[in-house]
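Can you read through this structure? Questions will come right after.
Missing here is one protein chain; the remaining ones are kept as they sit in the complex.
In order of appearance the chains are A, B, C and D, and numbering begins at 1 in each one.
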Amino acid sequence: MPKGIDVSNVAKDFELESLKQGLRLDGRKLNEFRDVEINIGNSYGSVDVKLGKTRIAVRISAEIVAPFEDRPFEGLFMINTEISPMASAMFESGRQSDEEILISRLIEKAVRRSNALDLESLCIIAGEKCWSIRADIHYLDYDGNFADISCIGVLCALLHFKKPDITINEHQEIIVHPINERVPVPLSILHIPICVTFAFFNPNDVEENIKGDSNAELIVVDPTMGEELLAYGSLTLTMNKNRELVQISKAGGLSIDAMVIMDCSNLAYEIACRITDQIREAIKADDAKRAEKRLEIRL
Amino acid sequence: MDVISIIRPKVTGYDEEDSDVEMSDVEVNLDKDSGLKTDVVTPGELVTDDPIWMRGHGTYFLNEKTYSAVAGSILKVNRLLSVIPLRGRYQPETGDHIIGRIKEVGHKRWKVDIGGKQDAVLMLGSVNLPGGVLRRKSESDELQMRNFLKEGDLLNAEVQSLFQDGAASLHTRSLKYGKLRNGYFVKVPSSLIVRSKNHSHQLPGNISIILGVNGYIWISKNVSSNFDSTNSKTNKHEAKLVNHGKEYNPGQGTLSIPKLEESSWEIYSDKNDPDISESIRSTIARYVNCIKCLSHCEIGITEQRIVTAYEASMAYENAGSLIDVEVMENIGSDVINGEKMRGNG
Amino acid sequence: MILSPAERSYLYDSLSVQPPVRPDARSAHQFRPIEASCSFLPNSNGSSRVRLSDGGEAIVSVKTQVVLTKNESSLISIDVDINKERDDSNFIKNLISSLESILLKKFPIEKLKLTERYSFKVYIDCFILSHNSYPLGLLSLCIYLALKSTRLPLLTSTVNDREIEEQPTFNDDWEASKKLFEPSEHQDDPPLLFVVGIIGNNVFIDPSNEEEEVSENGLIVGFANGEIVPPVQSTNLSNRDSKGISPKHILKAYSMVRNCGKEVVKALNTVVSSDDDVFTSIY
Amino acid sequence: MEVYSPEGLRADGRRWNEVRNFKCHINTHQNSSDGSSYVEMGNTKVVCLVSGPMESPSSGRKPNSSSNLTVSISMPSFVSNSRKKFKKNDKRIQELCIFLVKTFEQIVIMKNYPRTIISISIVVLSQDGGLLPSCVNAITLALIDAGISMYDYVSSINVGLYDTTPLLDLNHLEENDLSFLTLGVVGKSEKISLLLLEDKLSLDNLEKLLAIGIVGCHRIRDIMDQEIRRHGNLRLSKITNK
């Protein structure tokens, strides 16, 4: 861990001891998700999200391009998850660290491969012209759990984004109507996947975890950076409101009993529902604000 | 005039019947006095839950249950229980006679590759310096360490002590240790070398061999050792011829101190004897093939077995044919049968 | 490969004696024992695997594709990949260029022509699992076996499709496929490349890792149907200073390669004919 | 060609809980690695070479106390029939390597090998579904063959779902049609060390799939264990007549 990120043993023992008694350094209970703060920017598809101290900004942009030859009826959708040293000194601008690769693959599977955004709806002229949607995630501040906040940020931005309305005239040219002339068109979102990440801690030594049957592993929801450094493995479940698992990624680490994983997924479902509602309200509130502002101008 | 032998890969040592036979609980034969399994144990297997056993290498424990951490056989030495893996890198023990290759010249020490988990360390303080045993170490020694031993040099040494993490610290503070020359180097798995009191032997055909416990073997021309009184005259002649009058050569017995001083730069010379005869070279090559036969058939390597294999290999006039797989296997079976007949197998 | 000066001089002296005493007592024209098998990759037209006693191992797969003859520069493409090594290193580029220089000339191109407009394109993919000595000899043996075991599906559609536009169709019964190199008709065999080490005025075939390290120079000699064929290149097997090659060396190398080449081809053909079609597990 | 016929037969004739032909050998490459293994799950053939624990070149600079583990997967171009070249930094392969490293960092007893590195290299000979499971099984066998101390086996398999019936050990066709998960289980326990699901699956079926998967992993573990014992006893008998 470069640049002074390593934690002293005394601090580690203290945190582990407090976890054993069910206390976390920031006062949360073990199964408590940090509160999500969503504020929507003034242009469509620009959202800043805060999860405790972790903070990102998501920007959606749209362009008209030619589709892939092997998929003429589908538009393009690309998510850029580059983490700059601004988030924390452990990320280098050039090389991709392991965490970065895992996060970008996770978002890829959770949002793109699970076609949360309906690609067919992006097609303008089959085989010739289609919309290419691009989501840029800017990681501003790192305090653990970039996976969940990225997923929330991208979904919220996609729901909020509206692409300009277009018409195709007789000789196949596309006219893009600027936003102030024609009401822009929202994207068609098929489902809202929400990631929930758990971190595992081993109160006693490894042998107990592998051979013992006490299942004494400690499980914590939405780990902070300190907890992530101390954890022996993590599990990320992605779910949507209609009880559908979108992806699970448990990359080794502490081995966990199957029943415990089932409890985690049920807890994750509740959290996912709560966050989905929060996102929907944020979008509704912003639409109301925009509508009322439009009224003012017209008066 | 056989030029090439191509064989089809047969999966060594497996009967071809389908391996999916239901895992019937094959009867477990237990060692009579300790009640421990004599068969192979595999990682994660409960070895014993009797707390009297102390736990050695290759095991881990949870409260009073002891589990095996490697696939191997159980070894118990008066209440110390450890599991020896079938195959694994060389684990140095104090007093082992080993051969190593210098990998790096560091500050007052050399890093020596001995085929183990980590490189061994040879301190400047634990080597014989030119000018005999009594000389004190000086800064100039530190500067000219490369004149003594440099990267790539082969030497035989003894494990003096072990560091806390298992790495070995070597020494060559005796005349039988030092830089190796006039011969050829062969590597075999360290588990095949049978530990014995003495690891450097004289073999028929005027050849001397050093069986490093770490599986590194050095076969060289038998350079005038005056213990072997039978042909000492010829050796002396050779030694005189070779060393332009200086008496001293490594592995040679006791000598008066003054003689030791002025000729002691010899122990670090890189030059071989100029007149190693062709017959010596082909004998060395034959011994190399015999050792490879034993290693191929996974037979423990001892001096006695090498000599038996050498005699068995005489049946093949051209030593080159010894490298074929069937020939290797016949030589291996000859060695084993030879031993069974003599009953000391 | 680091050798101590004592080992180096011992090996050098042993190899410069006439006839050379090689560390494993092989004669100058003797190869190290080889373990080989072919047709074990189910989805390749031909495949082979060769392993040396020093642990060097190579796997070659030959695949074919139906292409329009006119827009293909060459119908044979060779690609070499070495485990754990960057695939754009010069070492690999040299290997590919030596292999191409011999295979492109000595290849039955007419066998690849399907119809007037279509023909087979052959992809030879070599993968070297591990190698101690210079892998060119190992690769050439492996490619020989793979090509000999390559089978091309039988064409069932018409041959002259100049006028009527038609995609070639094939008989999908694997038994009916015919071999690229028919053993029966007196057609010649794929070419081979041999590596020869040179010390003093001795020449020895299939140099092992130590022998290469000590050799003064090396020769790559092409061999096809009993004759020496180009390329014949000198290559420095070790990265130490090398001595020049005299015509005497080249003549010696020619005669050695000529007679032991025949033996090698005979031995390789027995391997091909023995396990022709069974996709056994190779380990 | 439907995936699962009403009579309960799959495309290749297997029942819902039948594992493909699982063949494994150890010590297949003695002279080019410390430990080696070859695993065949159906038509997915994988070779694993382990070298180590050995001196780590950077041990001087950063004295990390525990040994570290590196995994590299190389896919020769003849593996997939589309012959496309897997460029080295292919994201999916990198992710697989990270998964494998994190799985075995917990299983290998790292504290026995301070300041050394264990380098695992996997060569995929042919691929027909279940790549990650065959890699996990091959690494377990190769580590055991190299005599590296581990807490227990890690056996792995993939499980798919055909509307409500779980199918064990899917091949490439089944992987494309069904949503499936890959799981790795430690020894004979019910503890899951590795779990990867990449397509949609309803939450209620998760428990069923995990249960079947664990049983499948135990069966794979038994086959591997049997192979290790056979190889070990054979070698022991040879050595005891020393």
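Going forward, a contact is a pair of C-beta atoms (placed from the backbone, for glycine too) under 8 Å apart; a residue touches a chain by one contact, two chains touch by 3 or more.
Following the convention adopted for this analysis, contacts and distances are computed from a predicted model.
J.: UniProt name of the unshown chain, from "M-phase phosphoprotein 6", "Mediator of RNA polymerase II transcription subunit 20", "CLUMA_CG005920, isoform A" or "Exoribonuclease phosphorolytic domain-containing protein"?
T.: The chain we cannot see is, by its UniProt record, "Exoribonuclease phosphorolytic domain-containing protein".
J.: In the intact complex, which of the presented chains make contact with the chain not displayed?
T.: Contacts of the omitted chain with visible chains: A.
J.: Going by the contact rule already stated, which one of A:Asn31, A:Ser46, A:Ser121 or A:Gln278 would touch the omitted chain in the full complex?
T.: Missing-chain contact among the listed residues: A:Ser46.
J.: Write down which of A:Asp141, A:Asp165, A:Glu207 or A:Glu244 is the residue touching the left-out chain.
T.: Once the missing chain is taken into account, the touching residue is A:Asp141.
J.: Can you work out which residue in A:Arg59, A:Lys129, A:His191 or A:Lys211 touches the chain that's missing from view?
T.: Spelled out, the listed residue whose C-beta touches the missing chain is A:Arg59.
J.: Would you indicate which residue among A:Leu30, A:Ile179 or A:Leu218 is in contact with the undisplayed chain?
T.: A:Ile179
J.: Could you list which residues of subunit A touch the chain missing from the display?
T.: Looking at subunit A, the ones touching the missing chain are residues 3, 41-44, 46, 48, 53, 55, 57, 59, 61, 63, 80, 82, 84-89, 93, 134, 136, 138, 140-143, 164, 176, 178-179, 293.
Following the convention adopted for this analysis, only the chains that are shown with their structure count from here on.
J.: Which chains lie in contact with each of subunit A and subunit D?
T.: Chains that touch both subunit A and subunit D, as defined above, are B.
J.: Name the chain with the Cα centroid closest to the overall protein Cα centroid.
T.: The most central chain here turns out to be D.
J.: From the mean C-alpha coordinate of subunit A to that of subunit C, what's the distance rounded to whole Å?
T.: 52
J.: For subunit D, what residues touch not just one other chain but two or more?
T.: 23, 25, 30, 151-152, 187
J.: On subunit C, where are the residues touching two or more other chains?
T.: 53, 281, 283
J.: What is the complete set of touching chain pairs?
T.: A-B, A-D, B-C, B-D, C-D
J.: Which positions of subunit B touch subunit A when the two form their complex?
T.: So the residues of subunit B touching subunit A come out as 44, 60-62, 65, 67.
J.: If we count contacts the way the header does, which residues on subunit B are in touch with subunit D in the complex?
T.: Touch list, subunit B to subunit D: 11, 13-14, 19-20, 23, 39-40, 42-44, 58, 60, 67, 69-73, 85-89, 113, 117-119, 165, 189, 191, 194, 297-300, 336, 345.
J.: Note which residues of subunit D are touching subunit B in the complex, please.
T.: Touch list, subunit D to subunit B: 21-23, 25, 27, 30, 34-35, 53-55, 109, 113-116, 144-153, 187-188, 222-223, 225-236, 238-239, 241-242.
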